[in-house]
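Partial complex: the chains shown occupy the same locations as in the complete assembly.
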Amino acid sequence: MPIQHESSVISNSRAGAYHLISLTAGDIPKSYKPGQFVTLSIDGLASSLILRRSFSIYQAQDRGVYGGSIEIVVAAHGEGTKWITQLRRNDSVNIVGPLGKPFPIPKDPVSCILIGGGYGSAPLFRLAEALKNRGCRVDFILGAQNSEKLFGLLEARRLGHNVVITTADGSAGQTGFVTDPLPELIEKTSSQVIYSCGPMPMLSAITEIAKANKIYSFTAVEEAMACGIGVCMTCVLPVIGEDGVTRMLRSCVDGPIFNGEKVRWSDVGTVPSETFGSGNH
Amino acid sequence: MVTKTNSGAVDMSCDFFGVKLASPVFTASGCAASGKELSNFMDLTSIGGVVTKSVMLEPRAGRATPRMSETPSGMLNGIGLQGPGIDYFLENDLSWLSERKIATIVSIAGNTVEEFSKLAYKLKNRPEILAIEVNISCPNVENRNKVFACNPVTAQDAVKAVRKHISNVPLLAKLSPDVTDIVEIAGSVIKAGVNGLSLINTLLGMAIDTNTFKPVLSGGTGGLSGPAIRPVAVRCIHQVRAAFSEVFILGSGGLRTGSDGLEFIAAGANALSVGTAIFNDPSAPVRIHNEIAEKLGNKKIDSLASVRNAAHD
């Protein structure tokens, strides 16, 4: 169950192109599961940015010197994340979490591939731990525009059986995209599940490859959100239900983790004609 | 933990057509769904109640994304009234609310006068409903998609169609600020038999993506909400109250703090509804109630009612 917490900043340090921000989190870590996210509000009344910003939970600790705490990985994008990356120790910031559905964990100890694009790797490390506790073999593919935008290399090496790196500019690992080494890695590891987090086109391409190999693809999507808690309906995308009917589902509460096969990737940003409630179903 | 309102020594009660509510603060339509999600953050029985997302006759998929664009101290939304339709709503959402004794104002929206009539018919004899909010700030497909609330005649027609079926439950008409003379529209729906007014809905706005040079929202225009529009809401409430000393007014539009709430009440609002501020702070309705009570307590004012209409003289 999500909790609202008046948090204070424990630390804010650089990690390549990103800021690694540690926050007191009260009881939020108690119910946290890998894949869930938190939202931060930007400043107080003097702020013109009224919407909260969403961030995957990278680390969560339910007890420590500061009681519960979490860590997030933040890329300075616009005004809001700029403000967040400038937070200093002891600054206070209002946080809400854990939000959204977590990654599903397989019952059996099957092999899994975890794929992160840029800061998209943030939620994958706690997932890797959960999978290993389940006895799963875990392999990583981390990709980014350039080496600066790779996050969590060392941790991936610590947790993963193999770690493949790709960068678009070749500044680290092999030149290209995370999808390039994927087919071969699936084969080599005979993995049954792929977990991925990153830009939509990446999630879509990964799911295509998973389908071709008849294995699962669980994706963490990133849709613009106004509320993050399921009340505003801004964060929807077309997803096919058990009953085969397409619905506009809220990525904040029905996601952000979706079964990639069920997401109508090519129709994201549209309301497909036969969608429930479109008048044509 | 779930927050609760605290009125201290101040009488924060709100007379809602004879029903005495412990708080004047409601959630605004479309900003609280049907309450379930918000119940994680606050005790919904401790605030005035919930105004549910405007529901239509049929299930509705809504608009394509992007549906939202943040603007200075506000946001634009173009959700397109996504919802499950009235039948599902009554069976699931309304029953969830009534089981928990959460005071509920049901907001309805129609594409045609006929649809408003059918929606009203479905809401007949539902004692669990506190009131019905008729959202006439939506496009009228029979009149070049012009918003019902932007014309005194279409506004009246929509409201009459509902009143026809609803005799024993208070009706509120929700008006749009995008009119030359909101007092005229208010007068027309009052004549049509509404018991109160919800002031205000969003302002029509647009944002353009300066990378693509195309509108950000899939629908082009959207509704502007949030603190940015508060001065327009206060003005509309004040104008309507000045013209109609008796009508019940549910005030909304940029409400974010207790101080904002007092502006609305002094301007003439009987109750308040909180929308966009919930996105910023999911427990905003409770916080706002408490801030009002504290501010009045500090001033040694013993009841909120005594502040109502104070800005008129």
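Going by the order they are written in, the chains are A and B; count residues from 1 in each one.
In this section, a contact is a pair of C-beta atoms (placed from the backbone, for glycine too) under 8 Å apart; a residue touches a chain by one contact, two chains touch by 3 or more.
Since the model is a prediction, treat every value here as computed from it, not as a measurement.
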Query - Composition by chain label (entire complex, not just displayed copies) - result: A x2, B x2
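Note that only the chains that are shown with their structure count from here on.
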Requested in this report: Please report how many Å separate the Cα centroid of subunit A from that of subunit B, as a whole number.
Outcome: 34
Requested in this report: Mind listing the subunit B positions that touch subunit A in their complex?
Outcome: 1, 30-33, 37-38, 40-41, 53, 58-68, 70, 72-75, 77, 79, 82-85, 218, 226-227, 256-257, 276-283
Query raised in the report: In the complex of these two chains, what residues of subunit A are touching subunit B?
Result: 1-4, 41, 45, 48-52, 94, 96, 223-224, 226-237, 247-248, 253, 268-271, 275-279
